[in-house]
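One structure is given below, encoded as structure tokens.
Here the complex is missing a single protein chain, while all its other protein chains stay put.
Labels run A, B and C following the written order; every chain starts at residue 1.
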Amino acid sequence: MPALTHYLVLSALLFCLGLFAVVTRRNGVAILMGIELMLNAANVNLVAFNKFAAPGAMQGQVFALIVITLAACEAAVGLALVLAAYRSLETVYVDEINVMKW
Amino acid sequence: MLTHIAWIIPLLPLAAFALIVFWGERLPARGSAVSIAAIVLAALAGLGVLGEALGGARADLTYTWVVVGSRPLTVGFVVDPLSATMLAMVGVVASLITIYSVGYMQGDPRFPRFFAYLSLFQFSMLFLVLADNFLFIYMAWELVGLCSYLLIGFWFERPSAARAAVKAFVVTRIGDFAMMIGILLLFLRIGSLRFDDIFRAIDLGGIGGPTLTLAALLVFGGAVGKSAQVPLHVWLPDAMEGPTPVSALIHAATMVAAGVYLVARTYPLFLLSPNHAALTVVAYVGGVTALFAATMGVVEDDIKRVLAYSTVSQLGYMMLGLGMLGYSAGMFHLITHAFFKALLFLGAGSVIHVVATNDMKRMGGLARAMPVTFWTFLAATLALTGIPPFAGFFSKDAVLAAAYAHDKILWLLGMAGAFVTAFYMGRLCWYTFAGEFRGEVPAAHGAPGGALHESPAVMTVPLVILALFAVFLGWVGAGALGNPFERFVHFERVAPAPESPGMLAVATAVALAGWVAAGAVYAWKIVSASGLRRACPWAYRLLVRKYYVDDLYAIVFLGLGALVIRAARAFDQYVVDGLVNALGWLARQLGLGLRYVQTGRAETYLLIVFLGVVLIVLVRLAW
Amino acid sequence: MSGEAIAFYVLAAVTLGSGVVVVTSPNVVHSAVALVPTFLGVTGIYVLLSAEFVAVIQVLIYAGAITVLILFVIMLTEGGTGIRARQRNEQGAIGAAVAAAMAGLLIAVAVRTPWARLPGTLPTYTPGAIGQSFLGPNLLVFEGTSVVLLVSLVGAIVIARKEE
Partner (left out) sequence: MPWWLELIRAIVGTIILFTGVAVVAAMFGVLLERKISGWMQSRLGPKHVGPQGLLQTLADTLKLLQKENIVPHRADRAIFATAVIVVPLAALLDYVVIPFGTTRWGPLIFRDLNVGVVYFAATSSLVVVGILMAGWGSNNKYALLGGLRSAAQMVSYEIPMGLSLITVALMAGSLSTVTIVNAQAGLWYIVAQPVAFLVFLTAATAEVNRVPFDLVEAESELVAGYFSEYSGMRFALFQLGEYGEMFAMAGMAVTLFLGGWRGPVLPPVLWFVIKLYALIFVFMWVRWTYPRFRIDQLLNFSWKVLIPVSLLNLVATAFVVMVMHR
């Protein structure tokens, strides 16, 4: 029977995979993917805690759903930004999107 | 009444200074009226204070200014016979000189500024006189030094004036530095800067022995610098680059006398040093200076420089008097000297104003053209040379009597100085006023037609008033009248030296001998001046080169000093600058390295954030 | 080893394995496609955690919508052109180190903390409980999320719209 710790370890690993992607990827879309992985890891934590720490309350699942909703918002806006940036700068590589730095 | 509000007196010139600085050109008479009004008022008040002091009024106002650690730093003003006398003297002399300046400085483009400086100086000097503690004295000391610097360099377009100003400032600064150390030493040992506290501490044995001697000598260092005593006398002759009223006021009557006043003010310091060691030093410095400076005056052709050497010499007499326990004698000489030396300078200024040159060789026969100037100048000269019954006779002989009573060698030095003084003053008078005019009449200052003429009344009236002082002031200290000055200004623990008629006769004879010798050379041409020069060329050369003191200083400070300076420069360039450059280089390299952190990219910042998280947790765990 | 443990390890392997592909693949399209098994693995984890409503929403939103959106944007921006471009920036090594250290820390915390457990049992019918929770104690959060959703909808349209 996997215990809470199992899920937490899985979530930690998933989170760090996402972190790695966010920190090292050049492509804006790939960075968004990393963020999604991190959010998923957080959700795993929420749901796991819901089951193992406070089964009576539904807060964990409720907040996981909210996080999913916000993740959808974030993906929509983020991808719109990438699209807009690509349209005006013709690149999706965030280190090349630097006109505001001058 | 006035005694207790005497502290207001210095503020009058200060107000004048502020007014002139801000509204100079727009004030009546381009600011001079304000300046004159302020100082005349101050002089009247000073005379009033003197009158009250004669009536026995005393005041000592003390305030606690700040508390340094646990020691209260008190400041205040003192009115006693000494300061009252000085107050009146400074006020009167300064008033007359300020009035005279209106004529002398007429047409100068920086006319208001001159009066502003003059007022500032008057404030500083009055402030100095009234101070009852070392702190105020030192502040005023530096202020008069600053004014001296500004006024010597008033015509700063002339490189010589600018150089002289810097020289005066730097040379006096050497003395000031010693004085500051002395003051700090006293403060450290006694914990107060107030004269009364210090004297009481000395009496109680709070400080004594070599330390007291050292402190006294250090304070005396300031006096040596300010009063142009050997070996720091070199700045005063050069200071004659300033306008003549400045020479009269600052470099004859008041500021240079401040050194003497300081010694008198802090007399217990010197008196109580073991075996009178400090007083002896004061006496010898004064005695040597008296003769030494006088001899240099013999070969000088610049009329103001002759008077400057004379001033140095007379200041030496004052120091000699103080050093030989002649407290009253020294101070009396200070007062009389202030009047007749101011008169001499103003007379010289009157001459210079007309002939537009300082060179005596290009003057002559001015007695006919400028009678007022001549007669007043002559009176002052007689006073200076100690011919009875003029003022200098009484004061100088009191000093010499004090010297005779304690140290025959110094007495001999003083007598020799008196002879030389009479000689060079006779030379000056004959060169300037007798014979034929040897120069050419300048168009600028001459009346229409280019004839030599007397100076305007605004200049001659102060001359006449000063001449009255030069002639009659001496009786104030006449032994025949019971010496009222000494009864008023004296130091309880020293008895006045006895005066003998024989000594007076000898002194008078020596002075007359000086006159006769001068007359023999310059009036009746029994011995030609050039012949004298040829007879002992080394002596002449020695005197012309001012005993090589300036050259010595040049070698020591400019030659030897240059090595030090070069070393310091190298140190500055390679060590200090190198350090600074190294810091700059380090910062630059750091920046060059760190700019890779400042990428402007969120990924990097996020990475650093998480790196920070990891590090913080690791550090926390390591504890 | 129980069936649940087997299922957990299989799902964890699927999740992390495809997650590694997502993170490391030099081809962004591969990364995006690998997101699907990752999300489905997480879905399985939710199922194991008795959160079936969260699980189906996960499939619906993540696997169905977000992945499609991501693929869509990739194809609209790079299409087939950017595959050979450098995908990793210069902080790859340090990023890997930091991520690894972070993982170590999190795992250490997860393992060493004695997690408390509150009394209570999971409702058998979770969608109902979630609905009660949303429209009951969490109503404000629900409404706030709705507003954010609306705002981001409008925002995304405005940002992505072609300039006229």
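We adopt the following convention: contacts are C-beta pairs under 8 Å (C-beta built on N, C-alpha and C of every residue); 3 or more make two chains touch, one makes a residue touch a chain.
Since this is a predicted model, take the numbers as computed values, not measurements.
Undergrad: Quick one: which shown chains sit in contact with the chain that's not drawn?
TA: Listed by label, the shown chains it touches are C.
Undergrad: For the chain that's not shown, point to the residue among C:M75, C:A93, C:V111 or C:V158 touching it.
TA: With C:M75, C:A93, C:V111 or C:V158 as choices, the missing chain is touched by C:M75.
Undergrad: Which residue from C:V22, C:V42, C:I57 or C:V98 sits in contact with the chain not drawn here?
TA: C:I57
Undergrad: By the contact criterion defined above, which parts of chain C meet the unshown chain? Give residue numbers in ascending order.
TA: Output for chain C: 3-4, 7, 27, 29-30, 33, 36, 47-48, 50, 52-53, 56-57, 59-60, 63-65, 67-69, 71-72, 75-76, 79-80, 125-127.
The rule is simple: only the chains that are shown with their structure count from here on.
Undergrad: Return the distance between the CA-based centres of chain A and chain C, expressed in whole Å.
TA: 6
Undergrad: How many angstrom lie between the CA centroids of chain B and chain C, rounded to a whole number?
TA: Their C-alpha centroids are separated by 91 Å.
Undergrad: Just give me the whole-number Å value for how far the CA centre of chain A lies from that of chain B.
TA: The answer is 85 Å.
Undergrad: Which residues belonging to chain A are in contact with no fewer than two other chains?
TA: Residue numbers touching two or more other chains: 19, 23-25, 95.
Undergrad: What parts of chain B, by residue number, touch at least two of the other chains?
TA: Each of 603, 607, 610 in chain B touches at least two other chains.
Undergrad: Where on chain A does chain C make contact in their complex?
TA: 1-2, 4-10, 12-21, 23-27, 29-30, 32-34, 36-37, 40, 43-44, 47-48, 50-59, 61-62, 64-66, 68-77, 79-84, 86-87, 92-93, 95
Undergrad: Going by the contact rule at the top, pick out the chain A residues touching chain B in the complex.
TA: By the definition above, chain A touches chain B via 19, 22-25, 31, 94-95, 98, 101.
Undergrad: Going by the contact rule at the top, pick out the chain C residues touching chain B in the complex.
TA: 89, 91, 94-95, 98-99, 101-102, 105
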